[in-house]
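With one protein chain withheld, the remaining protein chains of the complex are depicted in position.
Now for subunit A:
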Amino acid sequence: EFRRFSLERSKPGKFEEFYGLLQHVHKIPNVDVLVGYTDIHGDLLPINNDDNYHKAVSTANPLLRIFIQRKEDADYSAFGTDTMTRKKNVLSNVLRPDNHKKKPHIVISMPQDFRPVSSIIDVDILPETHRRVRLYKYGTDKPLGFYIRDGSSVRVTPHGLEKVPGIFISRLVPGGLAQSTGLLAVNDEVLEVNGIEVSGKSLDQVTDMMIANSRNLIITVRPANQRNNVVRNSRTSGSSGQSTESSLPSSTPNILGSLLQGEEESDEEDIIIEDSGEPQQIPKAAPTSESIESLSQIELLHESTQNGFLPSSEMNLNHSAGSISMEYEVPEPGHKPLEEDGTIITL
C-alpha cells in the first residue's frame, strides 16, 4: 500500500507528530508500526526518534521513501548498515513479510544510549598499511580480550631487508572487545601504544603500557591481512566499528586524533569518597592555561554522560561489574609485584 504526501523540509517537526501523521495517513491509529527509510546509500535505516527523523528528512532528494511495518511481524534484520548489497532481498522481505520467521523484539534506543566500543582513527595521517584502533574499555562489561607475543618482522632499511624483533597480537579472546570490533586480528604487528612506539621495548614493557592505557587504549597495528585496508577518500561503511562511529558527531576522528597527541585527561577520573559519603569523581584542580584543550573537555563531557558517571553509588558497581568470566582467568601480569613481595621470593 503506497501513500505519497508532502512535508515541509525546513520544519519537519517532532517524530511523535510524524508518527501520528503516518498512522493517520494509513488509517491505522492503534497499530504499532516500525518506520524505516532508505538513505542515500540505499541502506534501510530506522526512524524512531527526533534525531534520525530529522536526518531522514534532510536526506530527501527530494523524495524520501519510507517503509512502514507492523511491529509484531516486523523484520528487524532488514534494518542496519550493509543493507545496500542485500537491497533487493530486503525489499522483498519487507514487501512480503510472511516469507520469514518472526525475530525477537528489539528496541533500538536513542543514540546517547549507545557508547562507542572502538574506532579507526587518524586515517588521514597514517600510511595506508597501518591502522590505528581505539578501544573504549570504560563502562563495558567485555574484557579487552587479546594477547600479545614477541616475534620478528622484516623491515626495509638502508642496508636492505632486516629482520627485527616486533610485538604481535597472538590471540583474541572469543567475545572480547578486541574480537567483537573486528579491527584487530591475530598476527597483526603492534607498532604503537597510545602514540608511543613499541620498537625497542620488551614484551613485558608493551604489556604494561597497554594495561596502563587499558581504559582508553589506542593501538597502531600493521594488519597481517593488508587487503582490508581503508581506501582513502572513499570511506565505505564496512564494519561495525565504523557504524558505531557514525553515531558520533562527524568531527569525532579529529577529536580523537588530537587527543592522541595531547594528554588524555579524560580517560580516567579517580573517585573520592569523603567521610563515607557518596563516591564522586575527583575534580581537576584550578585549570591552568596549559592543562586541557577545549576538545578534551568536550570529550569529558561526552563521556561522563555516556558512562553513567552520574554521582550515585552505581559508580563503583559500574566498574566492578567487570565480567564474571574474568574472575577465573589466569592472573594478569600485573600480579608480579605481589609475588615478589610475598613469601616466595623472600626479599
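By our rule, contacts are C-beta pairs under 8 Å (C-beta built on N, C-alpha and C of every residue); 3 or more make two chains touch, one makes a residue touch a chain; residues count from 1.
Basically, contacts and distances are computed from a predicted model.
Enquirer: Name the chain not shown, per its UniProt record: "LLGL scribble cell polarity complex component 2", "Auxin-responsive protein", "UDENN FLCN/SMCR8-type domain-containing protein" or "Trafficking protein particle complex subunit"?
Expert: Answer from the UniProt record of the missing subunit chain: "LLGL scribble cell polarity complex component 2".
Enquirer: Can you tell me which of A:Pro46, A:Pro116, A:Gly145 or A:Pro223 touches the chain that was removed from the display?
Expert: Reading the full complex, the residue touching the unseen chain is A:Gly145.
Enquirer: For the chain left off this view, which of A:Leu7, A:Ile125, A:Ala224 or A:Ile272 is in contact with it?
Expert: Here the residue in touch with the unshown chain is A:Ile272.
Enquirer: Identify the residues of subunit A touching the omitted chain, counting contacts across the whole complex.
Expert: Residues of subunit A in contact with the hidden chain: 137, 143-152, 165, 170-171, 193-194, 196, 198, 201-215, 217, 261-263, 268-276, 279, 282-285, 290, 316, 319-320, 322, 326-327, 329-347.
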